[in-house]
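The block underneath contains the structure these notes are about, expressed in structure tokens.
Just one protein chain is left out here, and the rest sit where they should.
Take a look at chain A:
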Amino acid sequence: MSALLDISHLTVSFDLPTGAVEAVKDVSFQVPAGETVALVGESGSGKSVTSTAIMRLLPDLARIEGEIRFDGQVLNRLSPKAIRRLRGNDIGMIFQEPMTSLNPMHRIGRQIGEVLRRHKGMNGDQARTRVLELLTQVGIPEPERRIQSYPHELSGGQRQRVMIAMALACDPKLLIADEPTTALDVTVQAQILQLLKSLQQRYGMAILFITHDLTLVRHFADRVCVMQHGHLVESGLTREVFDAPQHAYTRMLLAAEPKGRKVPVNEDSPLVLDARDIRVRFTTKRRMFGPDDTFEAVRGISLKVKRGQTVGIVGESGSGKSTLGRALLRLLPSEGTIAFDQQALEGLDQKALRPLRSRLQVVFQDPFGSLSPRMTVGEIISEGLRVHHPELSRRERDARVVEALKDVSLDPAMRARYPHEFSGGQRQRIAIARAVVLKPEFLLLDEPTSALDRSVQVTVVELLRDLQQKYDMTYLFISHDLAVVRAMSDTVLVMKNGEVVESGTTEAIFDHPSMPYTQALIEASFLNRAA
């Protein structure tokens, strides 16, 4: 069998001032025509570098060794002109970032048409006809109108559809899809994968599918190649690899689904948070005369949380889940009543709230952006203590920092270092330590695991559960990731458009979802099949 894409002994190194760094080491695999091959690995495994090397889109300081053979030609020896003839023509590519991968200044019709004019020599009218055809195929509604749209006028899912239309415009033999659904909501992700699948059947193209998400691979790929630290550690038919993984790393990845359930709280546990009819309005446009235009992001939600409980809030982007979380902690102004430990929060101004802040803490999604880069880890963790417990001596503060770092399983000796010296998972632990050092009773966790690799997620989920037991903390856990929510929560709130669609115990929601929206969410995240 001669494969469409045949990569043999590929090594990619970057000539950095500090010396050469090998990102891909002696990797060989094949993509047969018409099949889907998944390249799987966690961040830093070299999977994206591999796919970018095929298109020769790596920066100049990258050095490629080995052979990338595509359809009888050796891509890494082609002249720049020859490789440009293949790009967008025989090989299409879609990327992880649908929000930024389209030129914000050009209409989408022009952006898709550009490929056709470049490779097929079409004139304006011919290109327009084909673009309309493509937009229809990728499921963009009202293509006649949308062809005139700018990217910012489309949603993330629609932009990714436009990217797909662009990649497929010239009937490529190979489509490289680099994490094409990672930035999208689960239901949209399912639609995009479905679309790719049906287009593949229609055009008979091969797909090289790069992803970190094994659940997707199982449902989408014929073959799978697993990468770790630049090496290809295992490859084979998807079914075989999933049924009988040979390499320890593959087994670890496959086991990396968050497991277990939270220990339930006592029935008679006291109420910690009692929120009624919470509404949050944002002003979208101020008017000099008449009322401002507003958008209601949270529409009358009531919520009771018992001590030691975890309430999971799930929903897609824009459902209002983060807004609700912030409103409950009075980080955003809202209507309705909020009682924390029987004390009304809604009348208090920020100054009056300050003593309560040590009892109500937050951990945010982005472990890269939410830690100040100019402060040491020790300073970041101890800052809250300085504010809320000024009576502590320096030595006592330091002892608390050491304890907090031990709590999150980090070496206390690391407190003199700066955030950039840590990995994503370690940073999220630091962010958790920063919150936990104050011994809060209530912790808002806003997508705390979303930016992390699966295997790291599992450890963070376990850590959070252990800390909750140890300090009798109450969690409000916001996530779009149902697997994580299931492993963390006692009860679940499903949100859509600022309203609660469905709520109940974790078992009830996951095992017997009653609302179609909840069913769709669970269906789309492949949970029922993977579990």
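We take it that a residue touches a chain if its C-beta (ideal position, glycine included) is under 8 Å from a C-beta of that chain, and two chains touch if they have at least 3 such contacts; residues count from 1.
Heads up, the rule we're going with is that contacts and distances are computed from a predicted model.
Student: One chain of this complex is not shown here; going by its UniProt record, which of these names is it: "ANTAR domain-containing response regulator", "Hydantoinase", "Oligopeptide ABC transporter permease OppB" or "Anti-sigma factor antagonist"?
Tutor: Protein name of the absent chain (UniProt record): "Oligopeptide ABC transporter permease OppB".
Student: Any idea which of A:G88, A:G308 or A:P513 touches the chain not displayed?
Tutor: Hidden-chain contact among the options goes to A:G88.
Student: Any idea which of A:V40, A:V115, A:I210 or A:A524 touches the chain not displayed?
Tutor: A:V115
Student: Have a look at A:H152, A:R239, A:R354 or A:K406 and name the one touching the chain we're not showing.
Tutor: A:H152
Student: Pick out the residues on chain A that sit against the missing chain.
Tutor: 55, 57, 81, 84-89, 92-93, 95, 97, 100-106, 114-115, 118-119, 150, 152, 163, 166
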